[in-house]
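Everything on this sheet refers to the single structure shown next.
A single protein chain has been removed from this complex, and every other one stays in its place.
This part shows chain A:
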Amino acid sequence: MASITLENVGKVYTGGTRAVGGVNIDIADGEFIVLVGPSGCGKSTLLRMVAGLESISEGEVKIGNRVVNNIEPADRDIAMVFQNYALYPHMSVRQNLAYGLKNRNTPKPEIEKRVAEAAEILQIGPYLDRKPRALSGGQRQRVAMGRAIVREPAAFLFDEPLSNLDAKLRVTMRLEIKELQKRLGTTSLYVTHDQLEAMTLADRLVVLSAGQIEQIGTPLEVYRKPASTFVAGFIGSPAMNLIDAKAVPHLPGTAHAGTIGIRPEDLSVAADGPIEISVTAVEELGAQRLVHGHTQGERVTVALPSDSELSDNLRLAYRPGALHLFHRETGKRID
């Protein structure tokens, strides 16, 4: 158990390419932090710098008040779960779990005890003597997590651990990871490009774009008050409508804004609504339907109940207080 602090952390590759810059994050003991962003935003690099697999070119990383910049990964007291699981293919599940402990000269009875505990928690007891290739994707994922658990580290680092699973299993495993983390209370840093995964798992989200932090906050904070157009467009599904303010000049209180954001679920059909769209496509989701259209050349998506009436042109009203205003040049939020 430990807190993790990133101070002004940056990564510059030889050749001068900057992957990450000026990142400050304070992770409290036991907190579940999710780094989320599109591919290439530097989230994995950041995680690997915390793990010690990538050198830190700027700033400081502290794990439990100890600066770990020049400490080997094995001595940082962290455990990592990889996207492709990285299980040792020639070892049985049991050996996979025990390997890290064996290298640390943990006494044999202690290793057996911890492996048994981890197997119990993750329900992989029956597979302990199998080789990884005889396991399904979900089981491999559990073993990879077991390898992290047995170490009883100060922090778990997850590098897109669910990306290789099918959609259904991903949802189950997501919940399991969440419950497991709550139960063990281990500080966790989790990287994903999937905003839904990020929202559901995180105590706090860190939204990254182009190597910079866009916003840090609880999932609801980030959802309700996105700090920039980037965050607004990235968090939430379907994505928030970002409309050029010039296209809807008649909306009250939007004169100083460059971009106006409205979530599709905050829009509804109303005969006297201020926004008129011509419908181009409808997506049925079962519980609701997504209606896509445009107004003044700006694309607008609206989430309507599945029994709502449809026509080629719809007038839309928005929930009071549901408008998000963003600065024209910087894209930052205006409050």
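The working rule: a contact is a pair of C-beta atoms (placed from the backbone, for glycine too) under 8 Å apart; a residue touches a chain by one contact, two chains touch by 3 or more; residues count from 1.
As a convention for this text, contacts and distances are computed from a predicted model.
Enquirer: Tell me the UniProt name of the left-out chain, picking from "Predicted membrane protein", "sn-glycerol-3-phosphate transport system permease protein UgpE", "NADH dehydrogenase subunit G" or "Spore coat protein YsxE".
Expert: "sn-glycerol-3-phosphate transport system permease protein UgpE"
Enquirer: With the full complex in mind, choose from A:74, A:175, A:220 or A:310 the residue touching the hidden chain.
Expert: Spelled out, the listed residue whose C-beta touches the missing chain is A:74.
Enquirer: With the missing chain put back, one of A:66, A:90 or A:113 would touch it. Which one?
Expert: From the options A:66, A:90 or A:113, the contact with the absent chain belongs to A:90.
Enquirer: For chain A, which residues touch the unseen chain?
Expert: These residues of chain A touch the chain that is not shown: 51-53, 72-75, 78-80, 82-84, 86-90, 99-100, 103-104, 133, 147.
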